[in-house]
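Not every chain is included here, but those present sit where they belong.
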Amino acid sequence: MSRTPPSPLSTPRFAGHVSMFRVPIAPSPEGLDIALCGIPFDSGTLGRNGSRLGPRAVRDVSMQAIRPVHPLNNQSPFEDCRIADVGDAASNPLDIMQAMDQITAFFEAIHTAGAMPLAIGGDHLVSLPVLRALARVRPVGLIHFDSHTDTFEGFYGQRYNNGTTFRRAIEEGLVDPKRSIQIGIRGPRFGKEDLAFSLASGMRVITIDEFFDLGTAGVIAEIRRVATGPCYVSFDVDGIDAVYVPGTGAPEIGGYTPRDAQVMIRSLKGLDIVGADVVEIAPALDPTDGTARVAANMAFELLEVMVDRHRRRSGPAS
Amino acid sequence: MSRTPPSPLSTPRFAGHVSMFRVPIAPSPEGLDIALCGIPFDSGTLGRNGSRLGPRAVRDVSMQAIRPVHPLNNQSPFEDCRIADVGDAASNPLDIMQAMDQITAFFEAIHTAGAMPLAIGGDHLVSLPVLRALARVRPVGLIHFDSHTDTFEGFYGQRYNNGTTFRRAIEEGLVDPKRSIQIGIRGPRFGKEDLAFSLASGMRVITIDEFFDLGTAGVIAEIRRVATGPCYVSFDVDGIDAVYVPGTGAPEIGGYTPRDAQVMIRSLKGLDIVGADVVEIAPALDPTDGTARVAANMAFELLEVMVDRHRRRSGPAS
Amino acid sequence: MSRTPPSPLSTPRFAGHVSMFRVPIAPSPEGLDIALCGIPFDSGTLGRNGSRLGPRAVRDVSMQAIRPVHPLNNQSPFEDCRIADVGDAASNPLDIMQAMDQITAFFEAIHTAGAMPLAIGGDHLVSLPVLRALARVRPVGLIHFDSHTDTFEGFYGQRYNNGTTFRRAIEEGLVDPKRSIQIGIRGPRFGKEDLAFSLASGMRVITIDEFFDLGTAGVIAEIRRVATGPCYVSFDVDGIDAVYVPGTGAPEIGGYTPRDAQVMIRSLKGLDIVGADVVEIAPALDPTDGTARVAANMAFELLEVMVDRHRRRSGPAS
Amino acid sequence: MSRTPPSPLSTPRFAGHVSMFRVPIAPSPEGLDIALCGIPFDSGTLGRNGSRLGPRAVRDVSMQAIRPVHPLNNQSPFEDCRIADVGDAASNPLDIMQAMDQITAFFEAIHTAGAMPLAIGGDHLVSLPVLRALARVRPVGLIHFDSHTDTFEGFYGQRYNNGTTFRRAIEEGLVDPKRSIQIGIRGPRFGKEDLAFSLASGMRVITIDEFFDLGTAGVIAEIRRVATGPCYVSFDVDGIDAVYVPGTGAPEIGGYTPRDAQVMIRSLKGLDIVGADVVEIAPALDPTDGTARVAANMAFELLEVMVDRHRRRSGPAS
């Protein structure tokens, strides 16, 4: 079986079974360098839900939106790495705690197989069980694109939801806040303490106001300064301005553009990115497929960063 | 404060704060005959979710779609009964068991105040905690409009979700299956035992094929034969043909029409209806407000049936 | 210039300038047998507005939806009659009274030219100024498809709006209620007197309940019994069930189908139909073009009835 | 690998890779009884195009809409037959003649493998190359659900498009018109000769008016009378009323309902159905997934008919 997507020069992109970026579907992560997958779980959502259908929507759009060669280096990530779509993590929608365990098990299998995961959510709670799989031995730095900090103590008396992910991750020793950065925080706040935990933990918080003061170049400098060592990238699409991502639970106006995000993600080349997710795509809220298109592109940029790391470490895939 | 909606002859229906049918908003059910309310809970949803926004959507559409006088008897339910919108039941989206307790408490308050509830869901699991409030002392008969039986043992190892509601209700002694009827069951089945529990329990199950054989008149005769004593009406909008209700989690083609449903609900006059719900409205899945419009109309028909019961028992409200 | 639409066998229907049914655009009604036109006026709307864009939407959809030969008699109305699209009636959106005068003047020009008008609204108020042009000398009978009677005394202190049209028309002696019929009346009522004027005036009112009792055959018999002499047909799309016409200001569930309407309109053959309108298409409320498609088809059926009258009276057009 | 879809009782239907009805994806039709597939080709479309994305949309919706057990006989077609999704037929969108050859080759492979095809279009031209694969040796009878006859000589000087399919099929000796029936023909006509070829050829044409006169029972009797011997079923979704299928190139009002279609397809049990297609789903034209939902259900009904034939001939699959 071919390891690369069919050439769009010979096969129309509206034909064929759907997989992420048109890569082969694999039954397991064995033998892969990078495992593409979905986490169709949204039972941790505080606001408008529906991101359980995010993986399916992003895969579908990626068939049309993503072609095989990256424009920056004119190379195909699919030639240089063993990449497949390993499907969706089991994640019981009726039991948050069990779902998290299932997700962790799914990503432990990827991790154990020696593959790096690139996951499509699901709501933002899913990053926590992924981090449990990847960072249990050694905490990772976090590069977190979002309009919200997701470091609350709890909501409605519950500690596990899409507003508490990174507080739990820090408390569990999965994320090293000193090597972590949050980019794009904005919008009216739930309360006066919204940023308190992030700041107290030592995370670098770049509000949207600081983002516009620094410009992408300045922000990139901050990311590269902070995010040393193995890092995980968590990309909540609502970090981007609401107009580009209406299909998300809590869109916020006044954010950065997809172009800004592309530039920032591309700048991660050379960093030690060990996994990534793109989350909070709720397709029913977007009558075009714009949100999924943005998400697919962000995932493609993250893939190139991860492939680049692989190239540097391993040389071209055999 | 006026007890009736403002006349649409003098106040445009696109103006004013939103409440169900434009009735007054009340802080508690005290002194009411009928309490209109919402249950914005959808964490028990097996398929496509989003019905947490159902109550808000149905209230909004009811402002335009429902005028104060019922066409069948040319009477205004709002003149003959003390009716208000008492708001939404608390229902923790992150904890199914707690949410059910919260919902039960909300409806116990209505019940204790001597009011009958007419609720807008939410997913179909919400009927269970409502029944716990209304039928703990004495089981009710159930008049259940739906394309699914909702009498499964469980899904994904969980016993409380929108596919198990009425099995639990029967097991808990809240519903008397011998006085219960399910109308419109259809669609491909989850498994070969889908109807087994309903049939074994003694419920009358009218599949859509039997529905079309009997006609609404025949179905009405069956309802009136079975549904003796105090009864609860649970109206899942997906009992109606999918084209009328795209905004529901699991629409099924080949169902009855809203007209059929109107005729069937109107035929409940004279029965001892003690409460009702209209559930599974997921507005993000319907780009027109058609699903909410159907739901608002079904609720209005149910209201008239409940007001009629009140008229018969109490005479006109003072 | 050809008098008939270009053949869809040789010219794609997605090409070419837009006109009603693809007929030629004419600068005036002179020399026409039937004048197709629009009335882009909706300032008389009580509820949701937007029908000012109805004529444009119906013309656009008619390009795709309507081909030149009628299926019932396998004849082309365009061969047998001189038909053109004479454009839109001027109708000041900021001055209801002036707009009505402008509309009347536009239709007087059509009437004086010896052409019969077939108009697309616009809200239902527009029928009044049309009738002033057609029926000032002699009242017409009215065949009125609608879910509402539109015979109210007034709203918000105003006598001219889309809820009062036919009361005004009767008061002004334009419509003879004894030769008039209203078909499909339903929905919750504004007040207890909604039907009072219609009934007292002598109009035949067929509520939706009676419609389903009689069936289309019974309703047709009633129409033919009542509608003697010169008659005007006013077709409010909301007489049809809401699911078919979400793009209207006040859709009502539980109505008849477009098929029912086709059958009823076709039955008007042989009656003395002197003009017709199809009104209340608000395209922004319908994300498909379904409402406009239904309206275009209703207009085509009405056209065939009017052409048939012309055939009977004049023989084939020269 | 399991031959049946994962149980929806244990795996949420919003999870997992997409295939038709959630059946396994197979690289070839070898060893199958029934091959599900898509034909993403719409370059033969006369009107509004976009059905090249039909197969993808129907597969996607089938994941949610279709569960494994058929309600009529309470059996699972997937247990009784070897069924897989073999993907999409190659079909060059830029070369109609080559595309037809490619499609024929794809279905010849299915036919040669001893499997029966059930295909999702694509525009209606695709039935012609499918029939070339299935009926070259011996003509089939045709059971054709549609609002159009698709038996024109040509459009714009071209003989191969979605309005000429069945004229070509008859001319090529693929379809025996004496054993063929067309059901639901309606709408304004392109010209006065629209039905001429169908009638002259000996096909049984049931216009929508005759459909409503006969009722489904009468139509079924006609189908069973005409469709003797091996038959192919071609289901154009626009045979159904436009409101159910806005997502098709040329929707026509006034048609039958999906329920009618279900009843008619189910009545084909016992006939010798050797293949089937469901065509003309253009998802971009339908903002809900209603059209694809109807199509998926029609395909499921056709599958059950084909499985029933297999059961009768072969006994249960081993």
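Letters A, B, C and D name the chains as they come in the text, with residue numbers starting at 1 for each one.
Note that contacts are C-beta pairs under 8 Å (C-beta built on N, C-alpha and C of every residue); 3 or more make two chains touch, one makes a residue touch a chain.
Please read all numbers here as calculations on a predicted model, not as lab measurements.
Student: Whole complex: how many copies, 4 being shown?
Tutor: Counting every copy in the complex, the total comes to 6.
The working rule: only the chains that are shown with their structure count from here on.
Student: Can we say the copies chain B and chain C touch using the same residue numbers, with more than half in common, or are the two sides different?
Tutor: At the contact between chain B and chain C, which are copies of one sequence, the residues are largely different (under half shared).
Student: Between A-D, A-B or B-C, which repeats the contact pattern of B-D in over half of its pairs?
Tutor: Of the listed options, the interface copy of B-D is B-C.
Student: Just give me the whole-number Å value for how far the CA centre of chain A lies from that of chain C.
Tutor: 55
Student: Could you please state the distance in Å, as a whole number, between where the Cα atoms of chain C are centred and where those of chain D are centred?
Tutor: 38
Student: Among all residues of chain C, which ones touch two or more of the remaining chains?
Tutor: Residues 243, 287 of chain C touch two or more partner chains.
Student: Line, ring, star, complete or other: which one describes how these chains touch?
Tutor: Looks like something else, not a line, ring, star or complete graph.
Student: Which pairs of chains touch each other in this structure?
Tutor: A-B, A-D, B-C, B-D, C-D
Student: For a test of understanding, state which residues of chain A touch chain D in their complex under the given definition.
Tutor: The touching residues are 11-12, 14-19, 25, 38, 40, 52-53, 55-56, 59-60, 63, 85, 87-88, 90-91, 93, 287.
Student: Taking the complex as given, what residues does chain A use to touch chain B?
Tutor: 42-46, 48-50, 52-53, 92-96, 98, 155-158, 160-161, 282, 284-285, 287
Student: Of all residues in chain C, which touch chain B in the complex?
Tutor: Contact set of chain C toward chain B: 46-48, 152, 154-156, 186-192, 194, 207-209, 212, 241-243, 246, 250-251, 253-255, 285-287.
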